[in-house]
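Here you go, one structure.
Apart from one protein chain that is not included, each protein chain of the complex appears where it belongs.
So, chain A:
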Amino acid sequence: MSTATTRSRTPVRRGPRLRGLTWLIWRQNRTAFWIGLAVAAAVACYALVQHQHIAAAVTAQHLDACQGHQLSERCLSRLTTFGQQYQFPMRRPLQAMLLLPFLFGLFLGGPQLAQELESGTYRTVATQSVTRMRWFAAKLGVPLAMTVLVSGVIAAAMTWWWHPVAKAMGPMFPWHQWYPFYGVGPVVVGLSVLFYLLGATLGLVLRRTVLAMGATLAVGAGLFALLEAVRPRLWPVRTAYAQHTSEPPAPLDAWQLADGPLSKEGHRVSEAWDCYAAGDIKQCLASRGITGRWSEYHPASDLWPLQWTATGLCLALGVVLIALSLWWTRRNPA
């Protein structure tokens, strides 16, 4: 038999080298991986610099003192100027973050398995010594790890950039709108992972790259609409009741979901719309037995619980997709 000497013409590189399937999957996706890493690094650097600028501006303009329910005229004008300088430039990037999960789904997930099935290259891999399940695990796992890394760095950077501005501006920069909600925090990673797995699974089932990408776009948009619809219910809603007021009894920076009039006995009653046109609103309301107001809302502190629940939901769906694709591969081996 042969001796174990194996001559390699490629020069031996120093340092850590990828091995086996990890090398293969890295080599297949290296353009996408390098683009992802470069973008993540650029966003991270930009966010670090911006964070320094913003922190310095907050200190210089004494914006820490401009918090609370009643803002002075001076504070208001200073916050407006600060917002124009620092909040406006981050609106478009925060909106663009909605596209990030789609990028992972369409360009990393969609072609990942579909291209192999479409071109028949999976046969070449399937007849090497590694088992089909190990190849499948690497094919899902290596880009998945890359998705977590890249989206994690970008999410952390965006959060680092957004946070000092949101803190200084309070209710003037609502936290609960679709942006910045989908542009910061763990939900970015959760959505990216889910969309990557969605693209890969659709590619496995449809076996056509372009078809898989299109389906990922359509199903992904549907998932986003669904998530946006259930988002207020992802964490228990607070309810507040207050008498002797016509203002909703929720903090100014809260995410107000619903509010309405309250009777003297503390019951929710229907609105008396015509009273709002009356001269003395309070008197008119009182004559209808309305003395207070109730409110259902999420306080600003609910941002992270809402984010983590949404992330958990995405990851749970992702696990379902993994199970689905494993079942599919076992059922249809080729």
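In this section, a residue touches a chain if its C-beta (ideal position, glycine included) is under 8 Å from a C-beta of that chain, and two chains touch if they have at least 3 such contacts; residues count from 1.
Note that contacts and distances are computed from a predicted model.
*Asks:* If you look up the hidden chain in UniProt, what protein name do you find among "Integral membrane protein", "Aldehyde dehydrogenase family protein", "Heme exporter protein C" or "ABC-2 type transport system ATP-binding protein"?
*Replies:* The correct option from "Integral membrane protein", "Aldehyde dehydrogenase family protein", "Heme exporter protein C" or "ABC-2 type transport system ATP-binding protein" is "ABC-2 type transport system ATP-binding protein", the UniProt name of the unshown chain.
*Asks:* Per the definition of touch given earlier, which of A:S119, A:T245, A:Q283 or A:S301 contacts the omitted chain?
*Replies:* Residue touching the chain left out of view: A:S119.
*Asks:* Which candidate, A:L99, A:V130 or A:A278, sits in contact with the chain we can't see?
*Replies:* A:V130
*Asks:* Looking beyond the chains shown, say which of A:G20, A:P89 or A:P299 touches the absent one.
*Replies:* Going through A:G20, A:P89 or A:P299 one by one, A:G20 is the residue touching the chain not shown.
*Asks:* Can you name the residues of chain A that touch the chain not displayed here?
*Replies:* 2, 6-10, 19-21, 23-24, 27-28, 119-121, 123-132, 333-334
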